[in-house]
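Chains shown are a subset, placed as in the full complex.
As written, the chain order gives the labels A and B, with residue 1 at the start of each chain.
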């Protein structure tokens, strides 16, 4: 049992018995010195922060004694985690800023060794290597050790993943311009990259026999095509479907990245045929009808693992899994949404209207048709009419409008995916993801997502990124290094139609 | 299926179908460019090495593109592993020397950024941090990426552990004086430390229900008190015994460090009472007889994980496990061998004989007794007589000799453990291990290991290092930072007897 005074202190601050048990275990088994941290974090938060940081973030040992420093008591890590969790958002920012600023790299030490290195240039290799090693060591932020120790306690890795999510949030929201925070982010990312190295991940197939806890998370995390209810979920792990996730030994029960696959006769051109409410649950899979694996949803679940490549590895691992289950299976492709297309389109129309360059987008004949199909009120600009048409989803209900819009929107969309860039890479994030993986931009599909969301976001268009297995390496290198997008004839054809019509 | 030419090439070089399957999967799923590496490594080994290294060790991307380099095809890693495994010992040394020398840190780039850093000292923090980050990046050896990629393929982590064992072997055998190899060792150690971080390890209790494969390994790895046969092994996982191991997700079925515990009524002073062939298998544990947990053997199994702290963590984890199983259990102690004591003793006797300082070790009266008990042949030096006595195990059979030697050897042994140092830390490696962990040097035990090995190595003496749970942190820090050994009254008493008698 915990001694009585501790019990009191805990009662207020600890939410769960589990933590209590963990702390008790830690205190029972290992001493943890003075127990000042149990004082409330809210009173005198700032001095509390300083005091706690000074205590739990040990100084970096000297280079000579770096292997001779005992690990700090586990209670240090638990204290840090508990304290941090008790802070509100503003205090967290403050705390992280202090941590990264006051417990980072010792710049003086770095320059000292940088200086030494420059003066040893003429000496022997052994000396150079040793000074380099000292220099490298001096570049270690002081807080790195603490992060390492935290990773070792139960729940520590998950804590650090969430901590990094907070850091990323601060950076992206520009709440702080601190360059130290960027350094903290970099350190966290590099540590997480090691711990979430693919060799340490476990591929799990999710089925209706999987624990409810996991399936509930799968359902919550599904961002691409939201799960409506448990029957819907059951279908997504039922016959002609596969659902895979990477999990990690240090975060049990937590899927890190989830891939949904449909097994189909041919590469799907429509998402409703995959996720709609049909009764496939009683079907038994006919292996002869499985010719294509369509990745129709891939979701990362941990913001804090941003930049740690998981999705690419998951896709390739799943391909291998499927090949071993269906040796004859040869077609692998995504069926992907095109978030941002409608927004981009509205923007471009608005801009061209301002610049009076409507004809750079649609041909004269097409504009006339716009006027006709929209019953243009006199005095209205045709571009405005088109914008309005697209802004509503009305056109979906008219076959005539739909038929008219198809070629126009398809070539504009092809251009959006293929031609619009950011720092030389595809502007559309989904495209960028699959192209980095080495996929080919393979086919745009009209009326592929006829849900309200699909029509609003991308005028019902979806795209297949196809994985030709013996070209992904080459494609990936081409894209990443030379910024070349590999695309099919259909896509290139649409792009060239766009270019013919447009003078973008 | 593999294409025909590949099949031929493989037939000669691949030992196992498993590898074939892995390669096949890799080749089936992902392209791997040109297949030059399948040429035999034996013909023109050197040019083969150069060629292969140049191909599989990619250049370090520039700092700017470091996030934009696609992972190399998995076949690269498989090729490297396959090639390395096919080399004989000499070629391995050559290969590792080349790898570490030609694909290490780019020293020019390092000095360039070191220079830059010195010239930016006056500028703003953001710039400093960025240059530091570039400097840090430039200190990355080129081969580090390859090692990272290898860790991701099946069996890759185990390959790197074994690779490091080879590197350590070269370094310790002084086959090479290359400072680059030390750098490679450092890089490997730091990578392995991340991957074998305690948060990623799994504690497994080994029982007679564990897989035979694991138990066979437990038996083979047992270095301290060799397992005689399967019945012996069965006892070591039977009633009143516990056997725990850390395993790692990336090396399934491979215990990394193994701890054997005996549950006893009091802290054992004799190893035979623990490992002798008595029939304890039918006993049912009586929880009231479990007052002490005696760690009587701890073995690391992977040379390549040298310096990666596992044993300390295993002991503390097991303590927690035992506390939860036996809440009233309060005594934790090792029963440890004292390797090197006899050797040290012979050395010291030999030296003192040369220096004519026999009286600095034993009192005059004791020397007389030596003469008496050994029936000293005239003309023989008493020191020689004592050395000879100890060198044989004869004295064990004589109660008189045994009674005479006990106080002498006990105080000498206490000194050996407590007083003999190397760089300020205990010379005896087992002592050093437990003292680093924060244990107390608690009790020397006479006639504690009466096996031939025990008598030969340490004159039958064993020692308990006791873990007082709320002092380990403090003790560990005292020892590691101030080189202070915490010891019990018994030990200190023996040491002071030694000091009284000796003028060491």
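Assume a contact is a pair of C-beta atoms (placed from the backbone, for glycine too) under 8 Å apart; a residue touches a chain by one contact, two chains touch by 3 or more.
From a predicted model like this one, the values you see are computed outputs, not experimental measurements.
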{"item": "Assembly size in copies, with 2 chains present", "value": "4"}
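We adopt the following convention: only the chains that are shown with their structure count from here on.
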{"item": "Chain centre separation in whole Å, for subunit B relative to subunit A (CA means)", "value": "39"}
{"item": "Complex interface listing, subunit B residues touching subunit A", "value": "25, 28-33, 65, 67-71, 73, 105, 107, 110-111, 114-115, 117-118, 121, 125-126, 128-130, 132-133, 135-136, 139, 148, 151-153, 156-157, 179-180, 182-183, 186, 191, 194-195, 197-200, 202, 249-250, 307, 309, 312-313, 316, 319-320, 323-324, 436, 438, 469-474, 476-477, 480-481"}
